Each structure stands twice: as structure tokens, then as C-alpha cells.
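All protein chains of the complex are present and in place, except for one that has been dropped.
Labels A, B and C are assigned to the chains in the order they are written; within every chain, residues are numbered from 1.
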Amino acid sequence: MGYLLETLVGGLLAGIMYSMVAIGFVLIYKASGVFNFAQGAMVLFSALTFVSLIERNVSFGCALIITAAVMVVVAVLAERLVLRFLVNRPPVTLFMATLGLSYVLEGTAQALWGADVHGLDLGIDDVPVSILGLRLSRFDLFASATAAVLVVLLSLFANRTRIGRSLRAVADDPLAALSLGVRLPKIWRWVWTLAGLVGFIAGLLWGSRSGVQFSLTLVVLKAMPVLIIGGFDSIEGAIVGGLIVGASEKLAEVYVGPIVGGGIENWFPYFLAVGLLLVRPAGLFGDRAVVRV
Amino acid sequence: MSAESRAPDSPAAPPPATLPEYLAHWAAVRPRAIAIRHKSLGVWDAWTWSDLQAQVGRASATLESQGVDPGHAAASSSDLSPRALAAALAAQALSGAAFPVLDGAEALTQAGLIAAARTWLDAHGVGAEDRAFTGEAPTTEATAIFIAGWLVAGIALILPEDATTADADRREAQPTIVAATAASYEQLRQRIADNLPAAGTRLRAAVDAGLTASPRNRARRALGGWLVRRPLREILGFRRAALALVLDEEPPPVAAQELFAQLGVPLRALTREPRAEIAGRLT
Amino acid sequence: MSGIASREPLLRLSDISLSFKAIRALAGVGFAVRRHEVCAIIGPNGAGKSSLLNIVSGVYRPQAGEVSFDGRTERQLTPHQAAKWGIARTFQNIAVFGGMSVLDNVIAGGNLAFGSTWIEQAFRIGRAARAEREARERAERVLAFLRLQRCRHQPVSSLPYGLQKRVELGRALVANPKLLLLDEPMAGMNAAEKREMSEHILDVNRDLGTTVLLIEHDIRVVMDISDHVVVLDYGRVVGDGTPADVQNSPDVIRAYLGTKRAAA
Partner (left out) sequence: MSSRWPAAIKASLLIIFAVAIVPWAADEYWLSAILVPFLILSLAGLGLNLLTGFAGQLSVGTAAFMATGAYTAYNVASRLPGVPLLVAFAAGGLAAALLGVFAGLPSWRIKGFYLVVCTLAVQFFVEWLFTAFRWFSNDNSSGQVEVPPLRIAGHDFNDPIGHYWLVLAIVAVLTWVARNIVHSELGRRFLAVRDMDTAAAVIGIPVLRTKLLAFGISSFYCGVAGALWGFVYLGSFDPRAWELGRSFQVLFIIIIGGMGSIAGSFVGAAFMLLLPIAMSHLASAWLSGAVDQGTLSNYQKIVFGVLIIFFLIKEPLGLASIGRALQRRVRIWPLRQW
């Protein structure tokens, strides 16, 4: 029983990590309707840049700032060179464009910093701590704390700042927002920047857990079912989705895996997601658009 | 078909005196030869002379049964569908009237019509293998004479699906004789002018050079022929065209005449004086 | 207009109600369309006209009420069922297949009558060739009727608005439907285009005997071409009769013409 609980909580905490990546998606999707497959590449790109700076004896703080700046540049370029030319094209086209973008980012990152695995130490040693009888990974706790802070910051940004408000306006009703003189390119640059930074943080956490390497881009694939479950356009959805995926995949791995020979965590969340899709085509939190004809 | 094709006024039979008689004649002499080729529902269809005669027979039967005044029936056929032509011929067979002429000019008699037709046929040396194309309804005297020419010479007449598709259909048919009103030729010129490379560009200069290359400059002439004039004729459906008739007394604007002259098919008048060229009547 | 309007109605709607989330689009709407008539639905924007057409063509499912057509009744009509019944339609903002040629658009409109299976088509065996030829011929007749032969092979997306509307009409006609639904067939057209479209509609109604149910804002056009006018306002029927008596009904003037003036 305790074991079950530990697995569950462990899964939930791991799920937070998925949420971190998913949030990056949601930001971009909400504001521009773009399904950004390049989010994973951004995670890798930022993490790799950061580690490489550290390895070149740049101080932690400077590395943070420089990487953040780089991600801003990436966001601006993405808007200037790609999105700008694809406005009001079918969403699937934009999706494929981000697929191309992810190839560019991955290629660049590895061409610049090389393809070998880099260790990343944030100074949180992953020792199990025991909280009310449950043995939990301190690192996971740290991650979830970070996530919590991140969400709070984002919501503050969205509610308190002007850009944040116009961002929400665009998300709610693009046409109205435009008529109110919100400049779309600016909005897009902003959300891509935000998504880049969120990806950066996710990259740090993932990297310090499993090493900074190419496989980081695969977290994008982990985030996919999270989004389906939570809905593409809801931050809280992303969080809850992450928790659900994390928990269910751990449980499945522990209790179903052995029966079918393990390794099911790659597809199990997807089946969960697709199953849910058939019941609620817009996910748990996303709202269903009415077909207008 | 050319094997059995004989001049209409052969000693064997008395020369036909009316258009229906010509129809009967060709139906007898070469029943299998194509009389009308026309597009309907997007596909080319063909009537042989015997088909046409049968159709005319049916048409006149219905006319009689309904007791319609033939003159009126003929007059009402102002479009250029094969059925309309057949109806008109049927009406003539019954009434002896000529094609209706709705533009107010005096209606020709059958004899006058045939004589006029013979003149332009002889003037331009039309042969049995010629295929004549027109998109104009037989509502003017000139058109009537042209249509009569088709029956007299026993050549194939090609009709477009619809007035709006004439250009496309002409391109597919590539006739040897084209007949159109001065207005139509002018419209065609206009359409070409609109779609040539934009004026002032190098490309346009090259095209113009190709069109206007003088016969003296052999190489240039040949080049222009291959790169500009031939493709243009192809697109316009003039690739095989040896004769372009103007179905009007008044010639089309000079620009149109020049263009078609450059393309190698000078516009000719459908007149009663042999060999008359509109160019001759200018100024 | 069409004098041959027989007694029993072709289409009958009984207290149809439809709402999206909180918004109520239709509340207990009911009326009947007689055979061979031209029936116009008018009403201010947001009165639920389009929703009504969407229900009759099976695109929306009403929460309450039922659709009876030609003796058969459905609560949850599907688009496929509607098409099978012989209900064809055009859309308010054109819904042609932009990537396909004019001809293919119209051929597609007759797909229910297509006479070969996809296996036959894939291997060019059996009825494939004949079915294709027949479908093409049916379509060509419609093209000739609407004088669309000239742009037969052009992709529809490359055509001007007016022509696209005509193609959409052709796609609906090729199935020779019993009932033709037209959602603002003349929206965004100039006077000449409108006249032409009205002509086409009346030709269809007279020559093919097709019953027409249309939505139109231009009150003059409506009065010209329709035998029967239904007025919707806020999802309710506020007028139902001949153009003449609808025109004179006070609450129609209040509901429709009034708001029109306000809008204009």
C-alpha cells in the first residue's frame, strides 16, 4: 500500500516535469494557435547552450542570463523568419513548419556544442527524503516547487502586465484584439520568448536529472499526451495533464509493465490520451469550438 | 473520302439548285464524310452528311406535324447548334426561304445565296478537305453566305460548344478556315495583347521582334517563326488555318489586321468580288 | 411563380429548438414548405436562419423537435441521410472544394448516384469507366445549364466570387434534389449578378420543379422570387405567409424591417 502511494506520488512529481514542457506549448498555442513541435528542440537548445557555457567556465549567473538572451533571439528569429510568412495558413502547415524549425534548432545546437552527453549539476543531490512516511525524491520536490513558482510568475505576468493582458486578449478573441490595435507579431515574439524561457527551465531540470543530450528533444513527445489530456489551451490543464500522465505511466509501468514485458511508458500515455479524446475531443480543460458553417 | 469527293456540278446529276438539294447531294455522294463536328457536353461529336440529312428529315417532319410557319421556325433559330442548323435547313426545304437575316438587310434568295457562296469558295480555292470553323450565329447576311459555302463545297463545319468557349474549342479543332466577325477578331487581338509579356520588358521586346521580323532577315524570321508565331497560331487554333474570313462589310481595326497578317493568316473579306482583300479597301 | 404547388408539404419542421452552450439559436420553430414552391426565410442577423438551414441539411442536431421530409421523419438527421432524401444546399460563405476543378466539384455533387465501387475504380475494371462517363455527362449538363463550360477545368479557388457561388449551386443541382437550400445565394453580389442568380433559381424551380428554401437579406429579391415567406426573429417564427401579407404584417415590420433600418 505504502509502495503504491510512493509510486503514485513519485509519478505525480515526475509528471510535473512533463507539465513544464507542456506549459511552453500551451503559451504558444493559446496566443497564436500554433502547435509548436519545436518546443523540445528549444529545451535541448537552451540546456545545451547553458551547459556548454558553464563548461567554458562562465559563471552560473552569467550563463543563465546569456542563455536567456539567446532564447529571446531564437524567439525573435522564429517570428521574423518563419511565422510572419505563415500567418493565416492552415494550422497543420504551421505545425509542419515548427517541425522544420525543430530540425534547424537541433542541428544548430549540436553543430555548435557537439553531440556528446554533458552532465549538469544544479547542486540538488537527488537523495530520497521521507515526508509523512513516504520516501520521495528531493529533486522531484525541487522540480515541482520550481514549477509552482513558474506558474505563479506566468499568471502574474498575464494579469498584471500590459503585454500580458493583450496576450490574454489575443488568446480569447484574436480578431477583437487586433481591432483593439494589438500587434500580432509583437505578441508572437513575446509568447515565443516566454515559451523559450519555460523550455530553458525545463531543460535545466531534465538535464540535471538525465544529462543534457539529444534525447532531451524527446520530452516533446512526452508532453504530447499531456496536452491532449489537459487541452492545448489551458495552463492548469497542462499541469493536471502532466500529473495524470506521470502517475498513470508510473503505475502502469509498475503494475502492467511486467505482464507485457516492460517498456510501455512510451505509448501508454498516448493510449490514455486518445481514449480521452474520443470522450472529450477538447481535453479536460480546453473548450470545444462550435463548427460555424 | 477525297477519293469519292467530286465537284458538286458533276455531269452525272443536274447541279443542285438549293441548299437542301446540296445536302441531299453530299449525303448521296459521300454519306460517311463528316458534315458537322461540334462539341457538346465537353466532348467532340460528329455528324456525317447522312446523319445531317436524317436529322433534317426529322426536323421538317416535326415542323409539318406542328404546322409551324417554316419561315418563322427558321427565323427563330438564331444560335449555332447543329440542331438549329438542321431546323433552318428543314425550314428552307419546306419554304424555299434562305437563312433568316435578322440584321435588317434584304433577305437573299436561295440562288443569290449559293452564287455568293460559290464566289468566295472559288476566290479562296476551298477544297473538300478543308474544315471551316465559326462561332457566329447565322443571323447576318455574311454568316448566311459562309454557311451556304459549307453546304455548297461539302466541307466539314466545326462548331464550338458555346460562344464563350469558341477560343478553346478552336484551339482543339485547329481548323483550316476560320470565319468570324470583325468584332470577334478585334476581341481576339485584345485578349492576346492583354496576355503578352508586360510592355517594356525584354521578353516583350523579343516577342514583338519575333512577330515583326522582316522576311529579308532570314535567320531572324525563322527564329521568330519558331519561337513566337508558330506557338501563337497553335494557341489561337490557327496552326492549320490557311484562310481567315471576316463576316462583315466593314474591316476590323488595323491593329487586328496587322496582327493576323504577321501570324501569316491575313484577314480576307467574304465578298462577291474574287480575291478582294480588306487591306486593298483601306484608307 | 410556380403554380403547380400541391397540397401536402414537402418539408415540415415541428417545434425545433437549438442552442449552443448558453446561447439559444432556435426556440420551438415550426413551419411547412409546400412542393414546388420558392420559400424564403428572412429575419435580422442572429435570428437563427442559418441554424435552421443547418438543421434541415443535418449539419446541426436540434435539442428538440423533428424534421419531416416527403413523409419520413427524423429527430437526429445526419447530413448523409439528408442528402439521401434529396436535400441539397449551398452555404453562406462559399463551401466549394477549392483544390478541385469546376467539373470535379460538380461531379462530386452527384456522388450518391455514382455507379462503381472504389475497387473497380482502382483497377479500371467493371463499371468504372462507364460510371465515370455517366457522372461526367450529368455534370456537363449542369455546366451547360449554368453556362460554366468555359472554366470547366480551372481550379475553383482561382475563380471570382460570383462564379464560385454558381459552381456551388451546380454541385447542389447535379444530384437533382427534391429540396434546394440556399443560404444567402446573392450575398455580396452586384445588381446584375443578383438578377442572374435569381434567374437561375427561378429556372431551377420552374424547369426542374425543384422546391427551393432560401435565406436572403435583399427584401426586393425575396418579394420578387418567392411564393412563401417565413420571418424569424430571435429564434421564433413571427411571420409566415405570402410575400404580400408578410410585408403588411406589423410585427414583421417591427422585427425585421425595423432592425434592418437600425442596422443600415
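Keep in mind that, in the parts below, contacts are C-beta pairs under 8 Å (C-beta built on N, C-alpha and C of every residue); 3 or more make two chains touch, one makes a residue touch a chain.
Given the structure is predicted, the values throughout are model-derived calculations rather than measurements.
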item: Displayed partners of the chain not shown (whole complex); value: A, B, C
item: Touch with the omitted chain, as defined above, among C:Asn45, C:Asn111 or C:Asn248; value: C:Asn111
item: From C:Gly28, C:Gly99 or C:Pro160, residue that would touch the chain that is not displayed; value: C:Gly99
item: Touching residues on chain A - with respect to the absent chain; value: 35, 81-82, 85-86, 89, 91-93, 95-97, 99-108, 110-111, 115, 221, 224-225, 227-228, 232, 260-264, 266-267, 270-271, 273-274, 277-278, 281, 291, 293
item: Footprint left on chain C by the chain that the document does not show; value: 57-59, 78-80, 82-84, 88-89, 91, 95-100, 104, 107-109, 111-112, 114, 116, 118, 121-124, 128, 131-132, 135, 153, 171-172, 175
item: Contacts of chain B with the absent chain, listed as residue ranges; value: 167, 192, 195-197, 203, 207, 210, 227-228, 231-232, 235
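We adopt the following convention: only the chains that are shown with their structure count from here on.
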item: Chain occupying the middle, per Cα centroid; value: C
item: Centroid distance [mean C-alpha coordinates] between chain C and chain B, Å; value: 43
item: Distance between the centres, which are taken as Cα means, of chain B and chain A, whole angstrom; value: 73
item: Approximate Å spacing (C-alpha centroids) for the pair chain A, chain C; value: 47
item: Contacts with two or more other chains, residues of chain A listed in rising order; value: none
item: Touching two or more other chains - residues of chain C; value: none
item: Complex interface listing, chain B residues touching chain C; value: 41-42, 161-162, 164-165, 168
item: Sites on chain C touched by chain B in the complex; value: 103, 136-137, 140-141, 143-144, 147, 149-150, 152
